[in-house]
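Once you've had a glance at the structure underneath, I'll fire off some questions.
Right after this comes chain A.
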Amino acid sequence: MRKRSTSWIMPLALLAIGAGAPQAAADTVKVGVILPFSGMAADVAQSELRAMKLYYKLHKAELGGNDITLIERDSKEPSGATAQTLTRELVVQDKVDMLVGYQFSPDAIASAPFITQAKKLAILVNAQSSYIPKLSPYIVRLSASSWQITYPMGPYAVDKLGCKTAIVGYTDFAPGRDVAAAFKAGYEKAGGKLVDSIAMGGPAQVPDFTPYLQRIKDEKPNCVYIFTPAASFNAALARTWRDQKLAEAGIRFLGTGDVTQDSVLPQLGDNAIGWITGGHYTADLNTPENKKFVAAWYKEYGDKVKPDFFTVQGYDAMAAVFHVVKTLKGKIDADKAVAALKGWKVNSPRGPIMIDAETRDIIQNIYVQKVVKKGDSLGIEVIDTIPAVKDPCKELGVGNCGAGSPAKK
Partner candidate 1 sequence: MAAPESTAAAARARSVADAFLRRRDDARLVEAGFWLVALAVPIALPEHAAFGGQVLIMMLFALSLDFVLGYAGVLTLGHAAYFGVGAYVSGLLSAKLGWHEPLSGLVAAGAVSAAFGALSGWLLLRYRDLTLLMLTLAVSTTLFELANTWSSLTGGYDGLMGIQIAPIFGVFEWDIAGVTGYGYVLAVLLLCFVALRRFTVSPFGQALRGIRENTLRMRAIGAPILGHLTLAYTIAAAVAGIAGGLFAQTNNFITMDVLSFERSAAVLTVLILGGTGRLYGALFGALVYMLAADWLAKLSPVYWEFGVGLLLVVIVLLCPDGLLGLYDRVRAAFGGRAR
Partner candidate 2 sequence: MTAAAEPALLTTVDLSKNFGGLQVVRNVAFSLRRGARHALIGPNGAGKTTVVNLLTGALKPSGGSIYIAGLEATQLSEADRVERGLVRTFQINQLFRGLTVFENIALAVAQRRGVARALWRKSAACAEVTDEAMAIIGELHLDPVAFRRIRELPYGSQRLVEIAIALGLRPRILLMDEPAAGIPADERDLILGVVGRLDPDIAILIIEHDMDLVFRFAREITVLVNGAVLMQGTAAEVAGDPRVREVYLGSSKHG
C-alpha cells in the first residue's frame, strides 16, 4: 500500500489529465535499487542498472497510469553491512514499495531478516548462493544459483564430453567452495572420478595461476572444471592455460559461465578458444527475443560494451517489477507481489524462464557454451541446451541447502 496520505497535488494532477477515461489515481511505485556502484563490481552494477532502465524505456507504455521510480543506492564493498543499512533506510526513510538489487551474496544474506521484518518484496539481481531465497519469504531470485549453473555440467561432462576423470579448481572463498561442492556432487553422481579439488588462491590475492595449473597438468585428468569470480581473473587464467600447454596435454577446459562472461571475453584472447562453459545466458544466443534485446542495448548504449549475463539479470529483474506493478495495479503489497511472481513465466532474452512457486527461485535453461573465433574476435557458440533447470541444491537438500545449512530455521 502506498502509505503517503493523498497530497493536495493529486486533485490538481487529475484535473490536468482532464476529463478523459475515469481511471484510478495513478500510483508511482518506488523501487529501491541497491547495487555496488563503486568498488570492484562497479561496471557490473552499472550494466545491471542500465538494463533496468532499458526495460523501463521499452515497456513503459504497459504500465498504464502507473509509473515506477528507481531510488539508487551504492552498496560499495561486499560486507553486507552497507547493503543492510541501505535496506533499512530505503524502507524507513524513503518508504520504498519494493527492493531490487543485491549483487553480492552477503548483501542479500545480511538484509534478509530486515526484508522479512519490513515485509517488502526483494528481487535479487545477482547473489547466487543457492540457499538465499530460503532466508526470507519475500525474496525472489531472477538471476541464477551457483548449483543451478554447475551441477548439470557434471553429468554432461561424463555423458557427453567423455570426462572420466576431472579436477575442480576454484577461487578460494565461500562462493567458490559452493561451486566446487556442486560440481563434485553432479559429477560423481554421474559416475565421474574427481581426482583433485584445488583452491586457487583467495579473491584478494595476486592472481597467478601458474602453480595450480601446473599441478593440474601433472595430475593428468581428462577435464578440469574451473570457477573464478566473473571478470577479475580470467585473462590471467587464459594466458596461463596457454603457457602451461594444458590443452596440448589433452586436458579439456570446462567452467562456469562467469569465466566466459561476454563483456570480458575479448580480453581472454585466442588462448580461450575451445573452452566450454555452462551458463544461463550469452549475448550470442540465437533467439528472436535475444536478438531484439541485444539490438536495443547497442542502440541505447553504443556497441562498445557487450551485454552479458549480469545485464540480462538486471533486465529480467525489471520485467519482474513490471509484472508485479501491472498485476497489482500499482498498489504494492509484499504478500500479493510474491504470489503474483510465483509461477510467473516469461520469454526472456535468455530463453523461457519461470519462478518456481515453491522456492521463489528461477527455473531456466543452462546453455553449454563453446568459445569460438567469430571474425576478428571471440564469440560463443551454444552447442547444447539443458532445459528448465531447477536449483538442484534446494531440490536435493544437499550442500549449503541441506541439514548443515546456514539457512536452517
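How were these picked? Simply put, all candidates are chains of the complex that A comes from, given by their letters.
A few points about this structure:
By our rule, a residue touches a chain if its C-beta (ideal position, glycine included) is under 8 Å from a C-beta of that chain, and two chains touch if they have at least 3 such contacts; residues count from 1.
Worth saying up front: this structure is predicted, and the values here are computed from it rather than measured.
The contact partner of chain A in this complex, picked from the candidates 1 or 2, is 1. Those residues of chain A whose C-beta lies close enough to touch candidate 1 in the complex are 37-38, 42, 73-74, 76-81, 84-85, 88-89, 91-93, 105-106, 109-110, 113-114, 117-118, 129, 135, 172-175, 177, 202-204, 406-407.
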